[in-house]
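One structure, as structure tokens, below. Some questions next.
All protein chains of the complex are present and in place, except for one that has been dropped.
== chain A ==
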Amino acid sequence: MFSRMAPRGRSGLGRSLAELGLLLLAILVLLDGTVLSLVAAISSESDTHEAKPVTHKNTSKKSFPVLGIKYDDVSVPFEIALWVLLASLMKLGFHLIPRLSNVVPESCLLISVGLLVGGILKLARDEVPPVLSDRIFFLCLLPPIILDAGYFLPIRPFVENIGTILMFAVVGTLWNAFFVGGLIYAVCQIAQDQYSDIDLSTIGILPCLLFGSIISAVDPVAVLAVFEEIHINELLHILVFGESLLNDAVTVVLYHLFEEFMDSGSVSAVDAILGLVSFLVVALGGVLVGAFYGILAAFTSRFTSHTRVIEPLFVFLYSYMAYLSAEVFHLSGIMSLIACGAVMRPYVEANISHKSHTTIKYFLKMWSSVSETLIFIFLGVATVEGEHHWDWIFLTSTVILCLVARIIGVVGLTFIINKFRIVKLTTKDQFIIAYGGLRGAIAFSLGFILHSEHKRIFLTAIITIIFFTVFVQGMTIKPLVELLAVKKKNEAKRSINEEIHTRFLDHLLTGIEDICGHYGHHHWKNKLNRFNKKYVKKILIAGDRSKEPHLIAFYHKLEMKNAIQMVESGGGSKLNSSFPSTVSMQNIQPKIQSPPSARPSERVLPQLTKGREEEIRQILRTNLQKTRQRLQSYNRHTLVVDPDEEGFDDLFLKKRRRMELDWKLKQMTNYLSVPRPQGSPTMSRARIASDSQAYVKPGAENVPTIQIDLASPQSPDSVRLLDEVVQDQGLTMSLPSSSRGAYKTSGKDDGRDQQTLLRCLSDPGPDPDDDDDEDYDDDEPVPT
């Protein structure tokens, strides 16, 4: 609602605001840190006070304390809350300085903050409480991140590349582990360091292999944190990220295997085979457990139509149970969580209400964001704590070996994989994959719970590797991506056109595979889809999802509501006249002309042609107050910023929209451009980046567009106009350029029209049982 003056003034205002905010933040953080150290000091004092009270009983009666400090009872939650607050404030701070967050990835900043806070704590108390205990990490901090990743996992690219991902995850991790473990052992044997205080050659081969297995796993948290900011193309993202998720199984197995061997002291061939079997059990078992809980969740969500409020809770609880159950049996909890999220998502989303969907999305993003921040801060704190064994030879050789192992592993595997891939991985891709192999907190936690006598030196080495990968590789990967001109993420949402053609090609390829008698990828996918449609969806999805009469009925209902509201709010300004008052089903039956050898159409229902569908969509967009936005992003830091979401007042928003409509009317006739909505460049960039539906490059010719002009007096007939145009030009459905002159708008307007068109094309239609459709989730900055 700011005038057009605002953008120019806001930058100046914004800068001072940012500085002010920073100052405030710095003060808050300092306060927080001092409070933390204070409470640390108090709690250490209170330990000593416990012994005293007994002797005080016989002293004189104290007067009633009006104000007292009783810290012990609330100490644990208090500290936890303080830590989380610190983490959140840090996050806030980083985004106030866009320059900094461009250069340095957030993870580095967070680790530095952790180091700082750890230093403060150490000074205050002379020892740091072990905050990154493995229990907290594995049970509380890791699951939200993994669930967030699994729930929003883009299934199609993941499954298409599953072979590659598995190769990297399993074979690559194994290779890394053995290479690093073995060579470190060799280095230890050969090295003779006079300055070291421990004798390296005492480290046996098994501890070295154990160390190798810990250090070899690519960490999903770190990968997520860094890759989110560089926006590389989907293929590379899913390759590295998928690998980091799936190698958890390998890590778990190797870790337990080597630990067992270390305890038992000897290795036999039977043990090796058992290890292999155990790997399969761990991986598949994890997936099965997750899928089981996912189906349960989907089934439960079928019956929640009367208790909408606790729907998100089911999602979270079932997922957490999946994780915990897997951990009970020493199966891979991460894979279980991923499987659970991925399995339940399509069914749950079909069942739950719109608000629950939003809640789930926001909660997941929030928790995972906080978790990740906490993890990095704790990593920094834990570094400060404890003694470190600085053995230069060990450390440098570890770092070098890890890098070399990764590079050789990726190159070698790609060579083999490319023989089976249709879309080959180029050298650039390989470089990014190798460079993106970041280690993180999982490695640290695993090292933390080691029982080896060389724990200290291992831990130091692990921390060094983590720091190296996160700082050096994390910071340099963005400029390298720019330098190498790696393909970036495709910002445009997949249009309906692309979707149709993709499905078309899927069916075509399946058919060809059947002709050749080849049981390939498409064949099985097709079978799965058909099975899914026929049986599974009937069981797991409640009721009858909408068919078009329902949508039209809903549209009418909404129209009525609009009309009533307009009257109540004191006479409307001009009603948006671009919709026809009746959209009768009879009008929109297409002429079906049967091709020579095609089967006659079996449908008896009147069909909505594509053009009509888009028109109806557009109409609904202008009046519908809620959209169900399918966010296909796996981007955690940048949810769509929704300026409209503050006001839940129907009337208020309606008024606003009306005023904006009028305003837009005025500009369109004056050929002025619509200013971008409020929000810093980062925010809007972030919004665009995260919201794959948000932005279409204006002028994308292959997207069928309909330019709807609101101001035109012809608007009631605009439906017919489009119809004529559409008939003429076959494939293209945009208005001819001659009439575009009359409705000339700037490129931004085109973009926005296309944006809203596309967004409304993804509108799923309302939930039939959704009785709380008073609210809406209008993410659109400016309505059409």
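Assume a contact is a pair of C-beta atoms (placed from the backbone, for glycine too) under 8 Å apart; a residue touches a chain by one contact, two chains touch by 3 or more; residues count from 1.
Following the convention adopted for this analysis, contacts and distances are computed from a predicted model.
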Worksheet, complete the sentence: Among "Calcineurin-like EF-hand protein 1", "EARP complex and GARP complex interacting protein 1", "Translation initiation factor eIF2B subunit beta" or "MOC2A synthase", UniProt's protein name for the complex chain that is not shown is "Calcineurin-like EF-hand protein 1"
Practice prompt. Would you mind spotting which of A:107, A:358 or A:510 touches the chain that isn't drawn?
Written response: A:510
Fill in: Contact partner of the left-out chain, one of A:330, A:455 or A:523
A:523
Practice prompt. Touching the hidden chain in the full complex, which residues of chain A are there? Just list them.
Written response: 422, 496, 499-500, 503-505, 507-512, 514-517, 523, 526, 530, 533, 545-548, 551, 590-593, 595-599, 601, 603, 605, 607-610, 613, 616-617, 630, 726-727, 730-731, 761-765
